[in-house]
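All protein chains but one are shown in place.
To keep things simple, chains are lettered A and B as they appear, and every chain counts its residues starting from 1.
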Amino acid sequence: MSFQIGLERRYERSWLRNAVTPLLSVFGAFVCGAIFLSVEGFNPLTVYKALFEVGFTTRFGLTDSLTVAVPLILTGLAAAVPFRMNLFNIGAEGQLYLGAIFGSWAGLTLADGMPTIIGVGIVLVAGAIGGALWALPAAVFKAYYGTSEIITTLMLTFVALFLMRYLIFGSMSLWRDKESANFPQGRKLPPSARFELWSDTRLHWGLIVALGIVVVVWVLLRFTSIGFNMNVVGSAPEAARYAGISVSRTIIIALLISGALGGLAGATEVAGRAYALDPNGLELGLGFTGIVVASLARYNPFAIVVVATFLGGLRSAGLALQGLPGERVPVEVSLMLQGAILLFAIGGEVFSTYRLSIERSSAEVTA
Amino acid sequence: MASPELPGLEKSSSPGQVAAIAADNVTKRFPGVLANDSVSFTVYPGEVHTILGENGAGKSTLAAMLCGLYQPDVGQISRNGVPVRLRSPREGLANGIGMVHQHFRLVDRFTVSENVILGDPDQPRLLRPSEIHERVAAIGDQFGLPVNPRAVIADLTVGERQRVEIVKMLYRGADVLLLDEPTAVLTPKEVEALFETVRTMTAQGKALVFISHKLREVMEVSDRVTVMRAGAVTGEIATADTSERHLAELMVGRPVETEVRRGVSTGAVALEAQGLTVIEGGQAVVDNATLIVRRGEIVGIAGVAGNGQRPLARALAGIVAPEEGSIEIHGTDVTGKGPLAARAEGLAFVPEDRLGTGLVPGLSITDNMILTRKRSFFVDRRTARAEAAQAIDEYEIKTPGTEATAGVLSGGNSQKVLIARELGSAGEDQVIILSSPTRGLDIGAAEFVRGLLHEARLRGAAILVISEDLDEVRSLSDQLVVLYRGGIALSGPTDDLALEDIGLAMAGAQNEKES
Partner (left out) sequence: MNNATIVLTLAAAVGAAVPIALAALGELLSEKAGVLNLGVEGMMLVGAVTAFQTGSSSGNLWLALFAGTLAGGLFSLIHAFLTITLRANQIVSGLALVIFGTGLSTFVGKSVEGKALDTDFTAIRWGVLADIPILGPVLFDQDPMVYTTIVLAVLIRLYLNRTSAGLAVRAVGESPATADSMGVSVSGVRYAHVVLGGLFAGMAGAYLVLGSVPAWSQGATTAGIGWIALALVVFASWKPLRVVLGAFLFGFSRRANFWLQGEGVDIPAEFLTMLPYLFTIAVLVIWGSRDMQRRAGAPAALGTSYVRDER
């Protein structure tokens, strides 16, 4: 006689469990971070207090957090859409860069003289196209050859990274500000291609666009046939075939949407923050962080907004704290916390997906 | 229930010889079913003893206990006269007992030799390939199982892979081999080769246990047969003292318990399949099958699982395109046009794989209702929700609500949802195909489903039921067809077919009189 502890898959959805697990993960991560901070000689409570104050209570802090959240919302969506289907597009980072490249090109060449709405619109649309194009190879290979999209999207990310760097640092391209010979910089977009700022903060209208996209994605997933098909293919491909749904087409559509979202993230950064193709300002791991956001938010579009704001706040507060007098809090704390939160969240996900079953059995049963 | 003593029972070995392996009044229970009820079984070195029975008879369970996959709840397993407790297949193998399953346990990318020695505790840390190859080849030659030790599994035919499985067991020192439905996947030529191998093995003192439902082969290769039905042994006899007919009777004969219902057909042909052939893995899993289902009648397809039921259903539903042959629904040709085309002509399909093919476990009941409907850009949940609510009411489905995910429903309830969706979608033009519609359902739910089908029949629908439950098929169908090895072995009005003939057809034996 032996005891068998097994994991049984759960099918019922529990809102409570879905919400509590991430919260507990955050708590666990903060405890873990506290340990590291103490070991290095910092007072965790002071640090955390400072983080929250700077991140969320001051006017500049809050708006800065929201500003950083904008691309995170979009990359979060970019990860969530395919991940729900067990398609792992981890190239949002690269698709973001391509979106920035395409978006800034459109802004520099097409937007001058137009009304702002059209100008910015051109930038965003171009960005979405750029991102989608960058996801296309992975989509096609996966759908028709079964090649792992993980590897293809990851490889393309680095190609995109170096391409972007080349455009600004390695050449005198269209994107390059010709007058900045010593400190390479991107050429500034015309005013008509820039998001307006909200009063004297750094927050721009891109936030509204991002929130709008959240709603669009939510509607897409829940109310359209496209979203319905994606749910089916991700959950039970055989049932999809039986229902006449084309599995390969659905895969391609999902990955293209994902790429477009990543591209949009790049475009909003161009139109809202840097007003130029700015590799230094873009290489922040926003694409990878988006995956963290999506995972913590359990791939729910609205939860993504909350998580993106939270993580955005952590990040911007971390940066701001560096300049404050007093306790010299290292900016890496926020990065560490982010990683720790995700690790705890992944571990905690087990309890949402599986149920612990303890069986008294005398053998392993194979049907 | 003790096994009845049949006259003329003779052991094919000399008295005093010890059984290579024996089960002594073993009983095994699973939740809800008594799989083996006080079953006894012996096999001696040098003999072939077959366990014969339909699906659910308990043969796989018995075999599993003999090799160590399960342990008996009551009773004893003995090896060479000594009681043993086999806690895992590995322990079984350590005791010289090896089982070759229907689904092979082989790594496709590995070579034959690599598969043979995987997990072998007697191998040295640093392998000696040439020694291994030599030994594998030697065993192959010794037992008439020619194998190329360096061949990669992915390149081998099914018959060759089976040989590898057997060599694997022999290499590890198995003296008792259990073969689970070994001929199910073989061509007739390969079957002959297997039987040669069997004779070679027994000549060298191995004890062989066959698990099968195929009478002809059983008669050809076994020394003794134990027939099982509903978890108990109905007879144990030497093949020399019995006939196919006798065995068939032991296998299927029992009183019909369910109420017999018949319909009145209008005669109009609703579904017609001509010369249907489906190829899977190079073999014809559906072989020149011709079927006609008329409006207002139920045609039942009987047969032991694994004889082509699944490919046939999938071909008729349009999921798989047949290699040859045609399918017409209400006179319209839908061959190879896909499931949507078939649906458009009124086809409904309830697959045996409820969660996974029929229903999506992660979606709500409402969403599952939408699955097979035509969808425009926006998904219309309102209508579907109303339909779901109505179905829950009408079919008495136990569920928290229309938005509950299909995966939480019990087997019976998810089947009800599936049937509600399929039956509800069309009118008298319906052609409904169901695979194993009542498997796993409790008596009440099963009866409910049968009642539904009867009502649909009375409404004029044409229904095709593929089922392993012979009782059910016989009680419900107007016409009965027996499927064997992908082909139609027997067909005719249910009431005109004798039970023994059905049993023989299911087991692949040809009957003297034509049907």
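Here is the rule we use: a residue touches a chain if its C-beta (ideal position, glycine included) is under 8 Å from a C-beta of that chain, and two chains touch if they have at least 3 such contacts.
On a predicted model such as this, the values are computed, not experimentally measured, just so you know.
Visitor: Among the chains present, which touch the one that was left out?
Guide: A, B
Visitor: Return the single residue from A:Gly170, A:Pro191 or A:Gly212 that touches the missing chain.
Guide: Answering carefully, the residue with contact to the hidden chain is A:Gly170.
Visitor: Consider the whole complex, including the chain that is not shown, and state which of A:Leu133, A:Leu197, A:Leu319 or A:Met336 touches that chain.
Guide: Looking across A:Leu133, A:Leu197, A:Leu319 or A:Met336, the contact with the absent chain belongs to A:Met336.
Visitor: For a quick check of understanding: of A:Ala34, A:Leu154, A:Leu211 or A:Leu319, which residue touches the chain that isn't displayed?
Guide: A:Leu154
Visitor: In terms of residues, what is the contact footprint of the unshown chain on subunit B?
Guide: 88-90, 105-110, 114, 117-121, 123-127, 129, 154
Visitor: When the complex is taken as a whole, what residues of subunit A touch the one chain not shown?
Guide: Counting only subunit A, the missing chain is touched by 6-7, 9, 36, 40, 88, 90, 137, 141, 145-148, 150-152, 154-156, 158-159, 162-163, 165-166, 169-171, 285, 288-289, 291-292, 295, 330, 332-340, 342-343, 346-347, 349-350, 353-354, 364-367.
In the analysis below, only the chains that are shown with their structure count from here on.
Visitor: Can you check how far apart subunit A and subunit B are, centre to centre, with Cα atoms defining each centre and the answer in Å?
Guide: Distance between chain centres: 48 Å.
Visitor: Spell out the part of subunit A that touches subunit B in their complex, as residue ranges.
Guide: Within the complex, subunit A touches subunit B at residues 11-13, 223-228, 231-232, 235-236, 238-239, 241-244, 362-366.
Visitor: Contact residues on subunit B for subunit A in the complex?
Guide: Checking each residue of subunit B against subunit A gives 69-71, 87-88, 317, 319, 338-340, 343, 349, 351, 353, 355-363, 367, 370-372, 375-379, 404-408.
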